[in-house]
Each structure stands twice: as C-alpha cells, then as structure tokens.
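Our next item is subunit A:
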Amino acid sequence: MSWIPPLLVAIPLLAAAVTAGLDHVTPEPLQDAIVVAAATATTALAFLLLWSSEGHEVVHWFGGWQTRGGVALGIDFAVGPLAAGMCCVIGVVVTLALVYSLTFMKEAARLFDALMLAALGAMCGFAMSGDLFNLFVWLELMAVAAYALTGFLVERLGPVQGAVNFAITNTTGSYLFAIGIALLYARTGALNLAQLGQTLAHGRAGGLVVVAMTLLLCGFLIKGAVVPFHLWAADAYAVAPAPVCAVLGGVMTDIGLIGVARLYWTVFVAVDRGGAIGDVLLWLGIVTAVLAGTMAFLQRHLKRMLAYSVVSHIGVMLAGIGLLGMTGLAGAELIFLAHALLTAGLFFVAGILHADHGAIDELRLRGRARGCWVPAAAWLAGTVGLVGTPYVGIYLGHSLIDESAAAWVVPLLWLGSALAGAALLRAGARIFLGWGDADDPLLGKPFEEDPHERDILRPLLVGIAVVAVGAGLAISVVPGLGQRAEYAAERFRDRGAYVAQVLRGRPMPPPPALPVSVLHTSLDSLLYGGGATVFAVALALAGLYRRRLPNFVSAAGERTLGPPVRVLHALHSGVVGDYVTWVVVGTAVTGAAWAILLR
Partner candidate 1 sequence: MSYLPYAVAAWICVVGLFGVATSRNLIHLAICLTVTQSSSYVLLLSVGYVKHGGAPIFKGTKPGSTAVDPVVQALTLTDVVVSVAVVALILALALDAHRLAGTIDPDGLADVQG
Partner candidate 2 sequence: MTVLASTLVPLQAVAFALVALGAPLVVLTRDPLRQALVNGIYGVSLVCLFVVLEAPDPALSMLVVSAIAYPLVIVAAIARVRAQERKRNDE
C-alpha cells in the first residue's frame, strides 16, 4: 500500500492545476465535478491508508531514493495511524467545505477551488512528510493558499486587513523556521527526521540544538495560533468566507500542533531532559486555553468568537501534547477529531446566518433566527460538544488528557473550553431564542457588515452543517476509537521503531488486538465534564442577563474585571507591527525558557 501516500498530495494538486487551467474552456458542472471528485477520492484514499497503516508505518521514498547505509538521500512520507487519521479528517472537512461552497461561492469559483485543493494537498503532505525541509515546503504552500483565501472578499477592507496580518505574521514564522532548518542541518548534515533524531541522540544538546528547536517549534506554534502568537487568528477567521474558515479553523490551525508533536517525538525527544520541553509546551497550552476562552467570551462577532474558541482548544491540545505521555497525545488526537468537525459545523452555521441575514454580529442578530430549528439545534449541539459534556464531542479526548495531567492542570484546561463554550452558548441563545439584552458594552463596538445576497441552496448548506456537527458529536461514543487513538499515539511516540523502519526497513511489532468498546473514563472526568457544562450554561446566562444581576455583584465585577478586559482588547490591536513584535517576544522568551531548563 506504499503507493497511497503520494496520491494524497498528487490528486488534489493535479486537480488544482486542471481546474484553474481549464477555467475558461470547460462547463461549470464538469469543473465542480472534478473538484468534488478529487477531494472525495483523496479522502477515500486517506481512509484506505489509515486501514493499511494499522500494522506498520507506510513508507514511501520519492523517486525510489532509498536510504544507503543509514543515510537518507531522498524525501520520504512515513505514515502511521495518527498521520493517516489526520489526513482523513483533513479530507472530510475540505470535502464538506467544497460541497458547501458549490452554491455559496459563485464568483471566481475556479480560483477558489484551486486554492482549496492546493491547501488540501499541502496539508496531507505536511501530515505525512518525514523530511524537515519538505515540511517547510508544504507549510508554505498551505500558507500561500490560505492568505489568498482569507482575502477572498476583496470588496471590503476587513478581509484584506485580516489577510495582511495573517500573511505577515505567518511569513515571519516561516522564515524563522527556515533559519531553524539551516541551523539543525549544519549540526547534523541531515534533513530526514528519523536521521536527525538519531544523529542528535549521540551528542549532547548544545545551544545550537536548543535555539534551532526554539525556531522550529515557534514556527509551528505561530501557525497553530498559540498565545502569544495567536493574534492573527481572529483577524483572519473573522473575515474569510465561511467554508474557508471551516478549513482554517477546523484543520489548518491544528496542523501546527501535529508539526510540534512530530518534531518532538522524532527529533527533539533525544535531547529532552526530564520533560523540560514538554513543560514549556504545557504552560503555553494552559495560558492559551484560558486566555483565548476569555477572549471568546468578549466577542460579539460570531466568527471571531469561533476563532478564539478554536485557539482555546488548540491550547488544550497543546497541553495534551506537552504532557508527553501516551494518553495526553491520544487525548489531543481525539479532541482534534471532534473539534475539527464541530468547529467546521459551527462555521457552516455562521455562514448560513450570514447569508440569511447579512450580519454576523451576535447583538445585531438577536432573535432574528427564531424558528430556524435545524441550524439552531446544530449550533447548540455543536457548542455542547465543544464544552465537553460527558460522552459528547471532545469529552473523551479531554478525559484522556485528565488521566496524565497534574491535578492543578485539569481544572484550568476545562475552564478554557467552558469559557469558549459559554460564549458560543450565549450567542446561540441570543440569536436563535432571542434571549438576553439587546446591547452589551462589554463586547466592544460593532463591526462593519457586508449585506450580500447570494443565490444559495439553503438545504444543502444546512445539511452539511448538520453532518459535520453530528459526526463531531459522535466522536466520544464511537466504540473502539479511544483504544485506537491510544495505540496510534503509542506508535507515534515510539522513536526507535520509527527510525528502525524508516532508515533500515525493519518491520514493527504487530499491533495488539484492540477491543471495540467505548473507552471507560474516570469519575473525575465525568465530574469535570458535567461541571464545565453547568459552568458554561451559568456563565452564558450571566452574559445574557448581566444587567439583572444585583448591583453590588456587577459593580464588583466591573472593578475587578474591567481593567484586564480593557488591556486584553488593547493588546489585540489589529496592527501587524504589534503582532510581529509579539512573535519576536514570544520566540525570545520561549527560547530563554528552554535554554534555562535544558542547560
């Protein structure tokens, strides 16, 4: 089955070339068919790859340049169940987004499709690649496609501004990443991840390796929108068309985390000391989860709110990775699965609201979507799934992270998703049920809107949103999924077996027989999940009826929470110079932390 991995890249890229190349000469239905067929075929092959990677890594050496004497010459894709699973989710989300955009995007549709397909190929390539520079190439390809897609609605300033911030911040990150590659290459003379890890394992971690690691991981953390590199995310997601947001927020942001995990367990685990690398990641994750959850609660623009919700879950997943254990990584995986589908679904619902009412502002939409029962149900169910109510949505992943995390970490992570969930619940109740006050100065000023009319096929859009949310909700109760996620995580963490198979072609130990049952979770997780749900609902209600709280409560709240909220709003300034400054600050501080811990 080693012929599958290159196809996951080749099919979408070829389709992208064909669809934009034949823009003017082929009829539209045929074009649409090519695009959807390519995405569907890629997804189907990803599932086939997942199935065939069960027992061993599926390794493909491009051009037949196998290793010689343990030295990797060419570029390889080495795919285990985790990477293959990533490709499946990427394929599903992109396919849904493409079908969604069949009627949603009419203007410049071919260019749009070509960029979406290029991003699909690039993300799959990134998830599978076993070569450091090759990772950079796919990273850049998906980034270039994403910048242009973000600025798609060029008639308005917002999208252009969002794309500018996105492009400049992320490009800065990419260039730091490139310098990291050069440093590591100078030290090891290798670009293959397996070989890099093997070479580093022999020496001790000097300043060179620590700094190279900082640049490489920070490059990924910028893509992954981790605090303090997250500032671009809300600007970009708020303005991109809904299907683009679904892809960006659902899968492309998380790609950065897969990069972090991949580099850690194939390369830098060799130089880690007592999990110091993971500790920094864990801290970043916790701060990201809580801060972004808070920011989500302070938004009135639905897509900005969703963007911060994405970032807050990124924080939870990063914390899971930072725990460096098997269950933590498995938890991050399961959260990714559920979160990608649910987030995509919620963005789809936001797109429907935008198309129906020409607005995307929580306060302006208050009560206007009363009676839209199907989107309302999708929105509220998706929100509950994102909070992590027991046995719904991201719950299973959260509970796995709980298992390996220290006692003080667990409530903080639950707090992050509860805060983001509360924001989404509040918005849902206000928009679909008409609850709450019509105005709330806490949420800042309204945004410029574009009242656009589109000739949309509404049932199709609603159907896709429902499918995405439904699939995301079910993740926690799919029998056997939890055990398989744990096995995939275990395989992903086994550097020895990975190196042996990639560099020497040695087979892996056969996989254990995995039970097909819903994973048992601890009582603590049940309590935390239930508590987070109750907290989210209470907080949402408090947000809706803030004015009706007793005077002394709101006065005390204003005194204690007012100044930090204003600081937070001011920090998210929308000025790209500030963002780049924070990128530099974040890189320097993270590097200093690792320098101190790893010395």
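Picked so that all candidates are chains of the complex that A comes from, given by their letters.
One rule holds for everything that comes next: a residue touches a chain if its C-beta (ideal position, glycine included) is under 8 Å from a C-beta of that chain, and two chains touch if they have at least 3 such contacts; residues count from 1.
Everything quoted here is computed from the prediction, not taken from an experiment.
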item: From 1 or 2, the one in contact with subunit A within this complex; value: 1
item: List of subunit A residues in touch with candidate 1 within their complex; value: 133, 137, 140, 144, 147-148, 151, 154-158, 160-164, 167-168, 171-172, 174-176, 178-179, 181-183, 185-186, 191, 231, 234-235, 238-239, 295, 299, 304, 444, 447-448, 568-569, 571-577, 580-581, 584
